[in-house]
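One chain of protein is taken out of this complex; the other chains stay put.
== chain A ==
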Amino acid sequence: MAEVSKSRPISPHLTIYRFKPTMWMSIVHRITGGALYFGTILMAWWLVATASGEESFNTMNAVYGSIVGQIVLFGYTWALLHHMMGGIRHLVWDTIHAIEKEQSTRLAQATLVASVCLTLLVWIIGYIVR
C-alpha cells in the first residue's frame, strides 16, 4: 500500500493544461478564497474596534477611510463578490447543469463580468448614500 500511495497522482497539474476562461476562473476562485481568509482580519477589526468604544472606532474609521484603506476595501469587495459569483457557479455545476464546453466557458466569463459590475455598483451606491 505504501508504494501505491507514494505514486498516486497529486493535484493540481497546472502546467500541462492550456489556459481557458474556466481554468482562469478556477485559479481566481482559489486566490480570492485565500484573500478572503486573511480578509477576515478586516472584519474582525471593524467589529472589535466598534465594540471597544468610540475612540478605537474613530481610529478604525480613519484607517478604512484613507486612500490605502479604500483601495484595500475595494479589493476586498471584489474578492468577496467574485468568490460569491464563482461559488454560485460551482453550486450550479454540482447540480450537473451548464457543464458543456460552451456553457461552462460562458458561465466563467459571466462570473467575471458580474463580479466587476457588482463591485462597481456597490461602491457607487456606497458613495451616494454616504
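Heads up, the rule we're going with is that a residue touches a chain if its C-beta (ideal position, glycine included) is under 8 Å from a C-beta of that chain, and two chains touch if they have at least 3 such contacts; residues count from 1.
Convention: contacts and distances are computed from a predicted model.
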| item | value |
| --- | --- |
| Chain not present in the shown complex, as UniProt names it (candidates "Ferrous iron transport protein B", "Fe-S cluster assembly ATP-binding protein", "Branched-chain amino acid ABC transporter permease" or "Succinate dehydrogenase hydrophobic membrane anchor subunit") | "Succinate dehydrogenase hydrophobic membrane anchor subunit" |
| Chain A residues that touch the omitted chain in the full complex | 1, 5, 10-12, 30, 33-34, 36-37, 40-41, 43-44, 47-48, 50-51, 54, 57-58, 77, 80-81, 84, 87-88, 90-91, 94, 122, 125-126, 129-130 |
